[in-house]
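One protein chain is absent from this view; the other protein chains keep their places.
Presenting subunit A:
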Amino acid sequence: MELAFVIEKFALVIVIFMISLGVAAYSTLAERKIAAFLQGRVGPHRAGWGGMFQPLADGAKMFFKEEIIPTQSNQFLFIAGPSLALLTALIGSAVIPWGQSLTFGDTVVQLQVADINVGILYIFGVVSLGVYGIMIGGWASNNKFSLMGAIRAASQNISYEIAMGLSIIALLMVTQSLSLKEIAAQQSGFINWNVWAQPLGFLIFIICAFAECNRTPFDLPESENELVGGYHTEYSGMKLGGFLFAEYINMFISSAVMATLYFGGYNFPFMNDLGLPQNIITLIGVLFLFAKIFFFIFFFMWVRWTVPRFRYDQLMNLGWKVLIPLGIANIVLTGIWIIVKDTYFK
């Protein structure tokens, strides 16, 4: 029994790991393709049909590039930086409910690696660890541009984490649970999606998610035209690849979190009225979750190629003077709404 449990979880971990890496790899292609389409170009199209093998070519290129470790850098931390970035990006996926449960005979397989009752806090913890990879990498490079990028990343993440936390508190007041599995289960169908109850909260959350992933318009840590390459200026080869990959994995995970928290996760409209067996519903649900995730990834890229980068003071203004007050107002409004609902619409 114990062994079966371990094997089941292990298999799930491997599958999710592979999927995360695969999605991240193809996000790089998608990014280039979408950038091209939005700019009236065709994007990479030589490697394989329509550029299908471009990520493989890019990966191979990264591996064959010369790895340079600056002599003045702190070697151990220099290597630890991208590793940590990758690690923290990947472990976030552990608590996301990828689907309901699959039943084989009398074994029930939950499509979630760990159903911990503080899933959201776990995600927050992991996300705030993510900045250490950048911080350490930027500091260890011993280069002022890297350090500047790292400092920007740290201050940006700290500022936006607060607003993100505030938007989540309002969400928790609605859901009454910290477990992602339960939050996803509550939103069955279409009407129950949290985004209808928390539109403002979702807006704050998605803006903060952009900032936490260091995506344009908040990509100040790596702003090419001011800081050369920001925190990864000194990196080359696969260590640079690690940083870039971590960014795409982060995007994937935060899309998954957004889909789970606000857009019903694996739930899809009319899922309980189709009269299909549970396993099929679960599989369709997984597909729907991935469709939502891909939409969010597309949205990330779409915004990246539309909106120019903020200035640093604008970024801080937005974080501290706009989003945090809005988050607090959202909490108050949600509280009022809950009381009104409980007293008058019972």
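Quick note on the criterion: contacts are C-beta pairs under 8 Å (C-beta built on N, C-alpha and C of every residue); 3 or more make two chains touch, one makes a residue touch a chain; residues count from 1.
Basically, contacts and distances are computed from a predicted model.
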Point to revise | Hidden chain of the complex, named as in its UniProt record, picked from "NADH-quinone oxidoreductase subunit I", "Amino acid ABC transporter membrane protein 2, PAAT family", "Putative ABC transport system permease protein" or "Acyl-CoA dehydrogenase family protein" | key: "NADH-quinone oxidoreductase subunit I"
**Study point:** Full-complex contact with the absent chain, from A:V13, A:L38, A:I116 or A:V228
**Key:** A:L38
Exercise for review: From the listed residues A:W302, A:W320 or A:W337, report the one that touches the chain absent from this view.
Suggested key: A:W302
Check your understanding: Of the residues in subunit A, which ones touch the absent chain?
Key -> 37-42, 302-303, 305-307
